[in-house]
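Omission of a single protein chain aside, the complex is shown with its protein chains in their original locations.
Here is chain A:
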Amino acid sequence: MEQNFTQCSKCKASITAEDVFCSNCGYPENADQEEKDKYEYRIKLKMNVLKDAKKKLKNVKILLWVLAGLHLVVGLAFLSQEITFYDGIGPIIAAVIFIACVFWVNKQPLVGIMAAFIFWVLLQLSVVLVDPALLLSGIILKIVFIGIFVKGISSAKDYKEFSQKLRTLNATT
C-alpha cells in the first residue's frame, strides 16, 4: 500500500494526501481557498492580539526607563548639592531597580511588571512619611502610570500564550 506523505506547508508536520486538514496545526492543506482564507484570518487575529500585547509591554518598559531616568537625575542632583550622601543614594538605588525591572520584564513579563509595579507603589506611599499631601501631587500622571502597569500585567498572559501558539503554527510575526 502506497502512502503519499507530504509536509504541511505551515508547520512541516507530515500529512497524507487524504488529510484535508493538518492534524497538528489545523491548516486546511487540501481544502478549498475559502477554508484557507478562514485559516489565514484566524492567524491574523492571533497576530493582532500578540501585537497589542507587545505594545502594552513596550509601554511598561518605556515607563520604567523614564522612571529610572527621573530618579537618576534627582539622585545626582542631591549628590552634587552635597546635602547628605544618604539623600542622593536612595533615588540612585531606585533608578537601578527600575532598570533591572526592564530586563526582568524581557525575561518574564508577568513577574517583572508586578515587581516593578509594587516597587513603584511603595515608593509613592513612602512620601507619606514626609508629607501626606505629596501623595496627591501629579495624581493624573500617577493614574496614567497605574493604567500602563495594569494593562501590562493583563497583556503578559496574552503575550506568552499567543507567541507560543503562533510559534507552533510557524507563523511568527
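The rule we apply is simple: contacts are C-beta pairs under 8 Å (C-beta built on N, C-alpha and C of every residue); 3 or more make two chains touch, one makes a residue touch a chain; residues count from 1.
Rule of thumb we're sticking to: contacts and distances are computed from a predicted model.
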Message: Which of the following is the UniProt-recorded protein name of the chain this complex doesn't show: "ATP-binding cassette domain-containing protein", "Nitrate ABC transporter ATPase", "Sarcosine oxidase subunit alpha/sarcosine oxidase subunit delta" or "Membrane protease YdiL, CAAX protease family"?
response: "Membrane protease YdiL, CAAX protease family"
Query: In the full complex, which of A:Leu45, A:Ala77 or A:Val128 touches the chain missing from this view?
result: A:Val128
Field: Chain not shown, touching residues in chain A
entry: 1-3, 15-16, 18-26, 28, 31, 35, 84-86, 89-90, 93-94, 97, 104, 108, 110-111, 114-115, 118-119, 121-122, 125-126, 128-129, 157
